[in-house]
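For this view, one protein chain was removed and the others were kept in their places.
Chain nomenclature is as follows: A and B, assigned in order of appearance, with residue numbering initiated at 1 for each chain independently.
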Amino acid sequence: MSGKLMKLTIHVWRQANKGAEGAMKSYVVENVSEHMSFLEMMDTLNEQIQAKGEEPVAFDHDCREGICGMCSMVINGIPHGGHRGVTTCQLHMRHFKDGDEIYVEPWRAQAFPVLRDLVVDRSAFDRIIAKGGYVSVNTGGAPDANALPIPKKEADLAMDAAQCIGCGACVAACKNASAMLFVAAKASHLGHLPQGQPEQLDRVKNMAMQMDAEGFGNCSNLSQCEAVCPKEIPVRVIAEFNRDLIKAQFKG
Amino acid sequence: MKLNSAIPEGAIEDKWRKHKLALPLINPANKRKYKIIVVGTGLAGASAAASLSELGYQIDAFCFQDSPRRAHSIAAQGGINAAKNYQNDGDSIRRLAYDTVKGGDFRAREANVYRLAEVSVNIIDQCVAQGVPFAREYGGHLSNRSFGGAQVSRTFYARGQTGQQLLIGAYQALEKQVNAGAVKMHTRHEMMELVVVDGHARGIITRDMVNGKVEAWAADAVVLATGGYGNVFYLSTNAKGCNVTANWRAARKGAGFANPCYTQIHPTCIPQAGDYQSKLTLMSESLRNDGRVWVPKKAGDTRSPDQVPEDERDYYLERKYPSFGNLAPRDIASRAAKQVCDEGRGVGPGGRGVFLDFADSIKRLGKKVISERYGNLFDMYTTITGEDPYSVPMRIYPAVHYTMGGLWVDYNLMSNLPGLHVLGEANFSDHGANRLGASALMQGLADGYFVIPYTIGAYLATAKQPKVTTDHPEFKKAVADVNARQAKFLSIKGKRTVDSFHRQLGQLMWNKCGMARNEKGLKELLQEIPALREEFWRNVNVPGSAESLNVALEQAGRVADFLEFGELLALDALERNESCGGHYREEWDDEGEAKRDDSKFMHAAVWEWKGEGQKPERHVEPLVFEAFKPSVRSYK
Partner (left out) sequence: MAEALELKRESTGDTLIGSLMKFATSSVGSKVVMALTGLGLWLFVIAHLAGNLTAFAGKETFNHYAEALKGNPPLLWGVRIALILGFPIHILAAINTSMRNRAARPVAYAFEPRTEATAASKSMILTGLLVLAYFAFHLAHFTWHITGPQPTTLLPNGSYDAYSMLVMGFQQPIISLTYIVAQVLLAAHLSHGIYSLFQHLGLWGAKWTPFLKNASLAIGYGLCAAFASIPLAVMLGFIKP
């Protein structure tokens, strides 16, 4: 039993490689069950495409349970398809109906070049983290974990921000392709913990500088990032980041 | 094949301490002359790469994902065990070690397990120092919970995302070292081959998954932290990308593969919804604390659950295991679910599912309490199935979750191939035939942060191998082999997709070598897998070219290796003529429980590759229990 079956028209971005020109291409995909995840629908599409001798649509995916941050599709204009707190892999086809036309596009940003079809290069995020998204502590010699009590409230605020899966939906949704939610989430995670405090001002300065160097846009406070974030990270973290960065100009 | 476990002498409490003292050291100025390759950036790989580079070694780290942060360690939900005894409830290193050995049904090497428990306390300290936001009490101290039926509260957690937070901690440590220029990170690079020179592991061959470039990398030692092989079953809770290729390529080059038949099935997963299913989603085991498991008494009963009166329901776990009830251990609960479904009493599409019913708990505690405890899990269930577990019982079914088997390693985490070190789920050493909840994260980080930084130095200091470059003929040959294999895939141009072969293999494995195994089924399987493999090499269709991002080509390599490895798994299951932990042979049953045969099988089985078309050779490493006396697991 596979539930209601649908026939859909999928308009998907096809691009052979990083340098190539791309274009939207339309496919009809049949026998889509309402219980399928969006990625399983894409698998089905790929099986049907390959049966016709064409190469499958390349897309990033891995855990398929909403935590690895690999899947990345803009579905009808919205990263991850627009259901609150849900990644593409957790989006199910019961939210669509027979005959629907669906537009599937890659994350669009200068800093996220398309490598093929729906696959983009998000290594800019790694480079930003490398500039300061950590506590500079080496392995060994750490004090007892309970030596430094951390108020539950602060630990919870840190955890709220630490949940970021680095998928890049915030960048994809932002009209300016800004990475502020991602960058600020990391700064907020570490900034709310005493272990992260000593380096906080240097951290925000260096991460902000790398963010600009990668070519992300500015934050205009539209909160489009918050609306699509699969982990529902609040724009509060951006305000915190701004505050720390201003502070860093005078104290750094 | 020589298997020297290199377990240090002395009482179990002293082994690691004394061993560390006895290990030769390398002068800090000399460490930077050594290059180490680390494959995989999950908990074990990332923590190893970061820690080794902090010591001064040059590290080249590789992962097939687009970022090291995406490794599948990230999906672990429950928590990480550590013998901190913060709760004053009688926990200790010895108790954690014993629980782990017993949980593994006395098929693990006790010296390794004891060391694991010993360093578990350092892991928590290290992670807190890195800024891992573990759950805390109002007083600001760390919170613990009891997990997976443990008698003490020793599990540390970060909401339902402990694996994610630990991995991000290790990833950040890794990026810190990337920034310092001490680690060269290579993302979207898949390891295609291990290179062995003069009997020592000296490098790897990778494929750049974006442009298809096949490259050789030489080093003084190779560390594999490449995870488990659960995806040989196609459907599992593993990420889609998880594969056995790195380990299998090493095995084909002479590394012993130990206990491949030890696979763990997790009882609480969302059942398969259709043939198109691409993976199975785990629901935290904690649900069994308040949910009652049942199926209709009558076979073929298709009434909706609210139409089945109380006296026509079979709460089979409560009936069979009155003292543990719904909290019976993973393997037992899993087998019981399979049994009732085999009797035709399964529920939901395809009849492979059992109810996990919260109606009684909601009646007793109120919807609010249940929602506080399990709200996020209920939401996840609703997102996936479209059903509301507050009003309709959940449907669950077991799924492959973790693999205890892996490449054989000695006490120093080095395989029988000198220079090849294997960490985390990829090795075989610590969990025996069954892994306890919240122990996988512990092992990955123990190996990476606190074991390999000590032991690899001993190898490097004593191996005295000449430097090699990628100009060495062995590298040239390995590159040529990889290119030839890819060209072969692309030239077949058959009728079937790679995925269809993988699905078929998975079905065969699951049906005959899944939760329950028997001699007849395994023997059939050992006929069916080679037949399928033969068809694969004749009839697979891999479109596109090798010089570009080619999803089908990536999958083809992995599935081809699964088609070889699956046969080894089945062979190991056949030869291990006993039941133990996750390996359940129907012939060895004690009223639903695994019946060990300690007289014949108190050993690790280590398989040596003998070449294509040849039967691999089975070696054994006897397991000696000095500190912990083997007993019978009983949960009646």
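In the analysis below, contacts are C-beta pairs under 8 Å (C-beta built on N, C-alpha and C of every residue); 3 or more make two chains touch, one makes a residue touch a chain.
None of the values given here were measured: they were computed from a predicted structure.
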Identified contact with the non-displayed chain, of B:37, B:55, B:340 or B:414: B:55
Identified contact with the non-displayed chain, of A:32, A:145 or A:238: A:238
Touching the absent chain when the full complex is considered, from A:48, A:176 or A:197: A:176
Where the unshown chain meets subunit A, residue by residue: 11, 13, 24, 74, 76-78, 82, 103, 105, 108-111, 131, 136, 138, 173, 175-178, 180, 202, 205-206, 208-212, 215-224, 227, 235-236, 238-246, 248-249, 252
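Methods note: only the chains that are shown with their structure count from here on.
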Computed distance of Cα centres, subunit B from subunit A, in Å: 26
Complex contacts: residues of subunit B adjacent to subunit A: 47, 50-51, 54, 65-70, 72, 74-75, 84, 86, 122, 124-131, 133-142, 158-159, 161, 164-165, 168, 171-173, 175-176, 178-179, 185, 187, 210-211, 237, 239-241, 273-279, 281-282, 349-350, 379-380, 383-386, 449-450, 453, 497, 499-500, 541, 543-544, 548-552
Residues on subunit A engaged by subunit B in the complex (per definition of touch): 1-3, 16-18, 33-37, 39-40, 43-44, 46-47, 50-51, 53-56, 58, 60-70, 83, 85-86, 90, 92, 94, 115-116, 119, 121-123, 125-126, 129-131, 133-140, 142-146, 148-152, 155, 158-159, 162-163, 165-166, 189-190, 193, 195-196
